[in-house]
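First the structure, which I've put down as structure tokens, then a few questions once you've had a look.
For this depiction, one protein chain was excluded, whereas all remaining protein chains were kept in their positions.
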Amino acid sequence: MKSKQDSDSHGRFAPSSAFLRRRALRARLMHTLLLLTGTLSVLVTAGIVYTLVRDAVPFFAEVGLLTFLTDTQWTPLFAQPRYGILPLLAGTLTTSLIALLVAIPAGTVLAIYLSEFAQRRLREVVKPVLELLAGVPTVVYGYFALLVVTPLLQRLIPGLPGFNMLSAGLVMGIMILPYVVSLAEDAMRAVPDALREGAYALGFSRLQTAVRVVIPGAFSGLTAAYLLGMARAVGETMVVAIAAGQNPRLTFNPLEGAATITTYIVQVSLGDAPYGSLAYRSIFAAGLTLFVVTLLFNILGFWLRRRFREVY
Amino acid sequence: MKADAALATTPAVRRDSPHAEPAAATRPVKARVERLSFWYGSKQALFDITMPIHERCVTALIGPSGCGKSTFLRCFNRMHDLYPNNRYAGHIWLEPEGIDIISPKTDPMVPRLRIGMVFQKPNPFPKSIYENVAAGLRIRGVRNRAILDEQVEKSLRRAALWDEVKDRLHASAFDLSGGQQQRLCIARALAPEPEVLLLDEPTSALDPIATAHIEELVDELRESYTIVIVTHNMQQAARVSQFTGFFHLGKLIEFGETEQIFTTPRESMTQDYITGRFG
Partner (left out) sequence: MHPSPDPLPRIRAARRRDLLFATAALVVLFIASLVLFGLILDLVVRGAPHLDADFFTNYPSRRPSRAGILPAWVGTTLVMLVVAVLAIPLGVGAGIYLEEYARRNWLNDVIEINITNLAGVPSIIYGLLALGLFVHGVGLGESILTAGLTLALLILPIIVVATREALRALPREMREGAFALGADRWQTVALFLLPAARPGILTGIIVGLSRAIGETAPVITIGALTFIAFLPPPPITAEFPWISFDWLWSPFTVLPIQMFNWTSRPQPAFHELAAAAGVVLLVMTLAMNALAIYVRYRARRLLG
């Protein structure tokens, strides 16, 4: 074997300089293209802010920011229009809070169970099912709220109107439940096992470990999960547009129907508000409000989540 | 920087590692390392290393873990460029042209296209056996099927893997055992016919039988390749190499012919390491 004399000429496959030039050119081209696709996302954000502000500014100029923020009536399509965002905010807040009242307790319990109690086998079944449920279109949930849940609720609560915030909020809670469970479970799983082992060594039971060690350890991660769930609920459109009614009403009573910010935008879009009219501009003002509110929740949520990740 | 200017022409002889060119080093030099230093961020990992790499010889780099031998090896194909804040100083001259591999003016592609590398852990691509070996050629723009076939077979034969895989060239590389995967990685490195082959502890993840395979292979490959091998196993260095460099804490303590290093080391530290007193 060793006697085999090799007569290789090294560099037989040394690429030609023409090939290398072509390759370098292609690499530069791809780099530029990829950079452009990366920057596109920034342009999208810039585009969102620009379009919202462009139409919201003339709206505020005409209506007045103070009126917008303090007037208690929202009747832009009336002969004597009033432009106070408070009723829409009330509707948005009420439906979102009902959703969170469902999603936070149920989501937390399920997350604790999945992260601290469940066998791996069960977790491997439940997690994909949760993802699957996250894929159900929101319009389908809207249908559920209006045509299934509301009739059921009407049997329990006589006199409940066909459009009400309770039903919309409940369904929205079920809708964001998979999202909240998923985020909360991630947060709890990120708590290092060493902490759990310490607790077990002290003789804590599973529930005691979860409540005294895991939840405090995952606190900011859990808060982030709730905030991101809240942002989802606030920005959700179809369920409330279909089931919560379209009347802007300054009320926090879940048994009444009331429009949310998103409902209002849908309502105007379905009609034909002429381009450039005050009604047309009002949806951009409403949209800007929604954008700012959800952005605050999201930024806070992502910030907490990132800080939480850095701890472990 | 000042080292660059002062020592570009002066062959360095350092007071703390007095190694003269070994008398038996009749082979021409394939690469000359000259006052090489290296930093990971602000932490200096290599200090002022000067040594030759002889052509068609096996040069072994030994030393306790963390001594910088792998860091040193990875300078030859500019692997450190993949991560931010790494910095080189000094020179590695690649002969015969005398290209300075680590000069910022040298495109890292130049040494990488001429120098092959095999890593500590077998790292085949998640592709077929055939495509793993052909990868280097495809990177160089070779599309001709006949050349690819020929070169894949030749490389696999050289890596002593051909007989085991010739019937399943299109099976996934992950189906192979650890030792086979490492020989596949050697075949992958050989296929583009590099001038120098860098082996970074190629047997550390393998069992003794697979290790023996690879050592035999290295001995055969020496006839056509210049080989630099990092190993933590002194017996392995003694078995396969003609030259040995002993590293400690980022410094080259001693360099010389393998026989001399293992029988009559000049430095007491080398002596201590070889006799197992530390490391």
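Read from first to last, the chains carry the letters A and B; within each, the first residue is number 1.
By definition in this document, a residue touches a chain if its C-beta (ideal position, glycine included) is under 8 Å from a C-beta of that chain, and two chains touch if they have at least 3 such contacts.
What you are looking at is a predicted structure, and each value in this text was computed from that prediction instead of being measured.
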{"item": "Touch criterion as defined above, residue of B:C75, B:I101 or B:M117 at the omitted chain", "value": "B:M117"}
{"item": "Which residue of A:G84, A:G169, A:G217 or A:G235 touches the chain not shown here", "value": "A:G235"}
{"item": "Per the touch definition above, residue among B:G68, B:G136 or B:G179 touching the missing chain", "value": "B:G136"}
{"item": "Residues of chain B (touch criterion as defined above) contacting the omitted chain", "value": "77, 79, 82, 84, 109, 112-113, 116-117, 119, 121, 123-127, 135-136, 138-140, 174, 185, 188-189, 192"}
{"item": "Contacts of chain A with the absent chain, listed as residue ranges", "value": "23-24, 26-27, 30-31, 33-42, 44-45, 47-48, 50-52, 54-55, 106, 109-110, 112-113, 117, 126, 128-129, 131-140, 142-144, 146-148, 174, 177, 203-208, 228, 231, 234-238, 241-242, 262, 265-266, 269-270, 275, 283-284, 287, 290-291, 294-295, 297-299, 301-302"}
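In the analysis below, only the chains that are shown with their structure count from here on.
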{"item": "List of chain B residues in touch with chain A within their complex", "value": "109, 113-114, 136-137, 140-142, 151, 192-195, 219-220, 223-224"}
{"item": "Chain B contact footprint on chain A (complex, rising order)", "value": "1-2, 4-6, 8, 10-15, 19-20, 23"}
